[in-house]
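Data block below; observations after.
For this depiction, one protein chain was excluded, whereas all remaining protein chains were kept in their positions.
The block that comes next holds subunit A.
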Amino acid sequence: MTQAGTWKVLLMCSLLFYAATCSGVASAASELKLEGPLEPVAEGYFQLHINEPQHPPDVVIEQSSTPSFQSITARYSPMGDFQQISLSGFASGDYYFRARSQEMLSNTVHVVVAHHSLQQAFTLFFIGAALFAVLVLCILRYHRLQQKQVTTHHD
């Protein structure tokens, strides 16, 4: 590659890097908005995204088992100035979340957790176990045969 070519590549890389680092700056919203998974969650973990322009330090996500939020079952605070939060370990059921920042309240996000059936899980588990057992036996048997052949050859 010529020197001019190298400089062109470096310049292009710098522009891409600049574009990538600055891409988050452009988006801005006018109100506190909370976004969550739209489909039922089959694994018990999901992410909630806070859509807020100013990154205030006191954003808290409230969790309740009812849409009216009569009792708050948990509160979560995002790390640093991140606007996203990952939650996990939820049993099957309905969960309601909203974000609170000082006096502002966000919309309510309804998350449905519906785990896969245990029958489906164990079917795959036993298929995996059987396949693994066959593979291990196969490798051990071939290895032993091979060792025997090498020993016979040396004798």
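Here is the rule we go by: contacts are C-beta pairs under 8 Å (C-beta built on N, C-alpha and C of every residue); 3 or more make two chains touch, one makes a residue touch a chain; residues count from 1.
One rule holds for everything that comes next: contacts and distances are computed from a predicted model.
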Name under which UniProt lists the unshown chain, selected from "Cytochrome d ubiquinol oxidase subunit II", "Urea transporter", "Biotin-dependent carboxyltransferase family protein" or "Thiamine biosynthesis protein ThiS": "Urea transporter"
Chain not shown, touching residues in subunit A: 9, 13, 16-17, 20-21, 42-45, 47, 57-58, 60, 71-91, 115-118, 120-122, 124-125, 127-129, 131-132, 134-136, 138-140, 142-143, 145-146, 150
